[in-house]
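Sharing a structure, written as structure tokens. Questions coming.
For this depiction, one protein chain was excluded, whereas all remaining protein chains were kept in their positions.
Just so it is clear, A, B and C label the chains in written order, and each chain counts residues from 1 on its own.
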Amino acid sequence: MTAVLTSAAEIAAKIPDGALLALPPEYAPCSMEGIRALVRRGARNLRLLGVPQFGIQAELLIGAGCVSEIETAAVTLGEHGLAPRFTDAIKHQKITMRDTTCPAIHAALQASEKGVPFMPLRGLIGSDILARRDDWHVADNPFGENDPIVYLPAIKPDATLFHGAKGDVHGNVWIGLRRELMVMAHASKAAYVTVEKIVDGDLLSDPQTAAGTIPGLYISAIAKAHKGAWPLGVPHYYERDNEHLSHYAELARTQEGFDAYLDEWVTSRTAAE
Amino acid sequence: MTAVLTSAAEIAAKIPDGALLALPPEYAPCSMEGIRALVRRGARNLRLLGVPQFGIQAELLIGAGCVSEIETAAVTLGEHGLAPRFTDAIKHQKITMRDTTCPAIHAALQASEKGVPFMPLRGLIGSDILARRDDWHVADNPFGENDPIVYLPAIKPDATLFHGAKGDVHGNVWIGLRRELMVMAHASKAAYVTVEKIVDGDLLSDPQTAAGTIPGLYISAIAKAHKGAWPLGVPHYYERDNEHLSHYAELARTQEGFDAYLDEWVTSRTAAE
Amino acid sequence: MSDVMSEVRTEELMIAVIARMLSGLSHVAVGAASPIPGSAALLARELSGGTLRVTLLGRTSNPTFTDGARELFDCAAQGRIDAFFLSGVQIDGQANINLVSIGDPDKPKARFPGSFGSAYLYYIVPRVILFRQEHTARTLVSKVDYVSAPGVSEENLYRPGGPHALVTGRCLFEFIKDKERFLLKSLHPGQTVEDIKRETGFDFDMPEGSGVPNTEPPEPDWLKLIRGPVGEEIREVYPEFATRMFGSS
Partner (left out) sequence: MSDVMSEVRTEELMIAVIARMLSGLSHVAVGAASPIPGSAALLARELSGGTLRVTLLGRTSNPTFTDGARELFDCAAQGRIDAFFLSGVQIDGQANINLVSIGDPDKPKARFPGSFGSAYLYYIVPRVILFRQEHTARTLVSKVDYVSAPGVSEENLYRPGGPHALVTGRCLFEFIKDKERFLLKSLHPGQTVEDIKRETGFDFDMPEGSGVPNTEPPEPDWLKLIRGPVGEEIREVYPEFATRMFGSS
């Protein structure tokens, strides 16, 4: 049964230090309120998996010292430039980075979704991504001849954390087109979700809505967090706050500036809810 | 661009003799009007893939002599009993049967969806299904030790044929929860769809509807066929016609009875539309 | 035995026996052609106070799954399904099941629908309950003609799941994994050990000590549930079964 919690802080308390934590791309709703709650609770040694790429979620957690490892296809603030805390952490070897490519992350999560130990993937051969991954394997396609292909081990996150437009008390969460969130929930040992609102009734009872819903079966805990994706957006609900993200990018060029940002926008505040 | 056709007969004309044809389970909308049109056009040597099991679709095509091979996890008329034309064809070796198990079909189609030559699958080892499949392969999991696993070659159907509650002129088809139809469309070289109705506008433009829609990108041709799933049902639109199915099961016990059924309900009629 | 009990049908007894084995579980899935296990799962859900989740394959209202036909298998692979049900045209003493054919599979004397998901779920789901109402030497055989899915596997094979019990119209067997054999657990009303031995094509073990107990009958309030809300709910997927058992809706 899904636990219905009252705040992002309670969600963050369920994600232990050292967890392998899967997080969605910025175009799927991100639980920024959950990320801020992790910073507030002083999470340590998180191992982040970007599905498939990162922006400000990884920036905040890395800058606040919550992260020991990260696996992702990219970290970027998009039109606001490079991700300064990530770049700094790499240059000063504060975190371990495992570079990968987007479809390798999707495939490795699908392996866990399907309960198989690996998935094959085309591409990659001849890249330095592959050359630097001793956890991957290259072998012949057993149905081909002289046809090497990459074997990727399944990735099973300890937890996944994301935001949804709406959920219900049964733990069902509407995600619409953002099916990567469903794969993440299926593949992870636990799935934690903040939502804009908890609606009456059962999201699975209407066939139109059900088609875009993750059943509560896969959701460990849910909590309401109004504007919980801010400064990122929720498609069809609110836009990303580009002014604020630009302000972040400016401040985060230095650790001092980042600390000031954290103090003003994260640690000195309790959750918006 | 999706071709918008005017009848199931035009759909059937696009599926050539000898095609590897993927068909959905009876709880997803089946294009029974498309199946009847294939019988009417005298299709021959079809190789059927049941995704993952068959009922009356395979019965009609087998009984009418349209089929040379079939791969599926089961053929049954459910509560109406064994599938008599299938059983007769197996006993008299009129068709080649490749027995399999449901998740093996799903995985092999996902392999084609993902453009990989194979997928691994647990289970199967020690079964006569595996013992009788020389196209499958057993090898060690490269990430384990003394850990054999089955490698399934990708299945790429030449065509898939199904029915939908609604489509639009862009070729988008709403399927709701029946995601196996999406995998079938992604994995097949061509996808042909009959629909209850062709709606105005664009099914992708509404985020609620889009979540349960296959984009026209994957649909080769679409045609309206009112009550096109009959005597099967369309969830939330109309129920399966159990009385008719029971009547079919009774008649089809003999080839003569089946031929009479075909004459009355298929060959002597043109499409309902 | 009360009047109510004397009217318990074999199917209802099987429903009760199966429901007892589902107590305390979180999620039970029911596959194709399984009206008795489906009813048992719904009964167990009623008795659990809502903590048991039941997924009925083929139902369109109140869906549990939203990722298509593969989700049952993926969900099981993730360890999220505690129990599942399988039958067989033949079941043998090592719990091998045959859903395919009698005789040479290339020239079968009889052909049945096929293996469905058994060749996967039998390996994966921790508690697989076998059921077959017809209990004769024709259905319970010494060796199946075709192995849709084996009851036991080599030590090194990845196999978190397997047979837990076999429920028939005559008795309940428990499967003892270490011995790779069935143990006669309880006798349905009117059955003797001799009946079971005569009607069973495979050897099985007997309980230690003082004889074989009788199968516990369903509680009277269970019968009300089976014949009331459970029967109505199972009708959506198995209309003919529901009509035969409980009359028209």
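Brief remarks follow.
Following the convention adopted for this analysis, a contact is a pair of C-beta atoms (placed from the backbone, for glycine too) under 8 Å apart; a residue touches a chain by one contact, two chains touch by 3 or more.
Not measured: the values here are computed from a predicted model.
When the full complex is examined, the chain removed from view is found to touch A, B. Residue A:Leu124 is the one among A:Met32, A:Cys66, A:Ala111 or A:Leu124 that touches the chain missing from this view. When the omitted chain is restored, the residue from A:Lys114, A:His163, A:Arg178 or A:Lys224 that touches it is A:Arg178.
Residue A:Ile149 is the one among A:Ile62, A:Ala111, A:Ile149 or A:Ala210 that touches the chain not shown. Considering B:Glu10, B:Glu69, B:Glu113 or B:Asp259, the position touching the chain not shown turns out to be B:Glu113 (whole complex).
Although one chain is hidden here, its contacts on chain B can still be listed: residues 1, 112-116, 182, 186-187, 204-205, 210-215, 217-218.
Interface with the hidden chain, as seen from chain A, comprises residues 25, 27-28, 51-53, 72-76, 78-80, 82-83, 86-87, 90-91, 93, 99-104, 106-107, 110, 121-132, 146-149, 177-183, 235-236, 242.
The rule we apply is simple: only the chains that are shown with their structure count from here on.
Chains joined by the most contact pairs: B-C.
Every chain gets a centre from its CA atoms, and the centre nearest the mean of all protein CA atoms is that of B.
For the pair chain A and chain C, the distance between mean C-alpha positions equals 41 Å.
Between chain A and chain B the centroid-to-centroid distance comes to 37 Å (mean Cα coordinates, whole Å). Residue positions of chain A touching 2 or more other chains, listed in rising order: 114-116, 210-212. Counting partner chains per residue, chain C has residues 63, 65-67, 73, 77, 124 touching two or more of them.
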